[in-house]
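Here's the structure we're looking at; comments come further down.
A single protein chain has been omitted; all remaining protein chains appear in their positions.
Chain naming follows the written order as A and B, and within any one chain the residues start at number 1.
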Amino acid sequence: MPDQKQMYDKGKVVAGLVIFVVLITFPFWYNHLKAAPAPQLELTKKAQAAKNCVRSKDYMKAEHMQLLDVWRESVVRNGERVYVNEEGKEFNMSLTNTCLDCHSNKAEFCDRCHNYASVNPYCWDCHIDNPKEKK
Amino acid sequence: MEKSRRRFLKVAGITALGVGAKPTWDVLASDSSHDASQPKVKKGDKALSAEQWAMVIDTRKFTSEEDLHPIIEACHKTHNVPDFLDEEHEDYKPANKRHEIKWIWPEEYKHAFPSLENHHVNDRVKALPFLVMCNHCENPACVKACPTKATFKRDDGIVLMDFHRCIGCRFCMAACPYGSRSFNFRDPRPYIKDRNPEFPTRMKGVVEKCNFCAERLAVGKMPACVEASNGAIAFGDLNDHESEVSKWLSENFTIRRKPGLGTGPALYYIV
Partner (left out) sequence: MLEIAFKGSKKYYGWILALLGVIGAAGLCYIWQFVYGLGITGMSRDVSWGFYIAQFTFLVGVAAGGVMLVLPYYLHDYKAFGKITILGEFLAVSAICMCLMFIIADLGQPMRAFNVLLHPTPKSMLFWDMIVLNGYLILNIVIGWKVLEAERNSAPPPAWIKPLIYLSIPWAFGIHTVTAWLYCGLPGRGFWLTAILAPRFLASAFAAGPAFLLLLVFLIRKITKFDAGTKAIRTLSKIITYALIANVFFFVCEVFVAMYSGIPEHMDHLTYLFFGLHGHGVLVPWMWASMILMVISIILLVNPITRNNESILALTCVLLFIGTWIDKGMGMISGGFVPSPTHHVSEYVPTCPELIITLGIWCTGFLILTILYKIVVTVKEEGMA
């Protein structure tokens, strides 16, 4: 009479489990169990001088992608191209010509944080990221 | 016990929904709210508007194909249209022909108007190519075909592309009876000489075409081709009797491309 509690193929099961655990925790091993330091973003002189962005700093930090999504929907599909913020200040809703006009340092501003968060937005496949430089 | 747990889950679920939706709501709320402190979107003060934009091309004002080139160049420069046929480009190959992108281009009478076939048109028309582009149809076949509404018709009659949404199925290209649409078979950027930062480039895998310069109308400018045409192209509201297009149309006999298909082009030609 075989023992009911016996585990069949014990060796294989345990080996499989070990491999599974190692694989699933791979990202932690890969980063040597250390969290990467949060990036320091640099503001251009123009951005510093402006003091305020389109919306508050906290809002922009957390929600700039939603804001841009609303902008693109509004500009492309509804032909409404002007954004009026809470203070009544008007902005041309343009990633290239408004956002990047101040934040002209894409590498130190956009990319740093995007790389840290490991997100890869492809806005710049189409929207020109260096409006002031020729080509 | 059982009951309170269920209630807790319910409340937690609704809260999670609310928290998740809040950012979107914040942004969208700006639309409907009359509260001055809420952000909102609007049209620019100088934006031009119409019930139905239309274009009339007076082909009598062109003497040769040379006259068309500055117009085409103005459009293609404004909109960052790549030139895959540039033989001086370092990577040029004859196969580039397949990847060609054009918004506005010259076409002989028999190609522009195959359904108005006439072997015996006069010598001037025989020798003079016609400018063709998207017709911004009243009943556009491409809009019907698009499975994602990436191409759509605005209230002012302009048939537009939303490059963000296009999945590149090319159904619109099959549907367009005028061959007005181009597909980005590859990354266009290496073949754009001088980028215009006022307009985006495109990425591989999306369809594009003439947009009646919607981005220029929004800031009070006429379309680039109209500006570059030295008065050979009129642009305006078809439903406004005072507009230049209405005047030209009432004073001259005009033709449209493939009228028998019922697409209703908004592009008229004085021959």
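We take it that a residue touches a chain if its C-beta (ideal position, glycine included) is under 8 Å from a C-beta of that chain, and two chains touch if they have at least 3 such contacts.
What you see is a predicted model; the values in this text were computed from it and never measured.
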{"item": "In the full complex, displayed partners of the excluded chain", "value": "B"}
{"item": "Touching residue (missing chain; options B:49, B:63, B:115 or B:239)", "value": "B:115"}
{"item": "Selected from B:41, B:104 or B:166 as touching the chain missing from the view", "value": "B:166"}
{"item": "Where the missing chain touches chain B, by residue", "value": "97-102, 107, 110-112, 114-115, 117, 132, 141, 144-150, 165-171, 173-179, 182-187, 204-207, 258, 261-263"}
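Here is the rule we go by: only the chains that are shown with their structure count from here on.
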{"item": "Cα-centroid distance, chain A relative to chain B, in whole angstrom", "value": "31"}
{"item": "Residues of chain A touching chain B in the complex", "value": "55, 62-63, 66-67, 70-72, 74, 76-86, 88, 92-93, 96-97, 122, 125-128, 131-132, 134-135"}
{"item": "Chain A-facing residues of chain B, complex", "value": "23-24, 26-28, 36-44, 47, 152, 154, 156, 160, 162-164, 187, 194-195, 197-198, 200-203, 214, 218-219"}
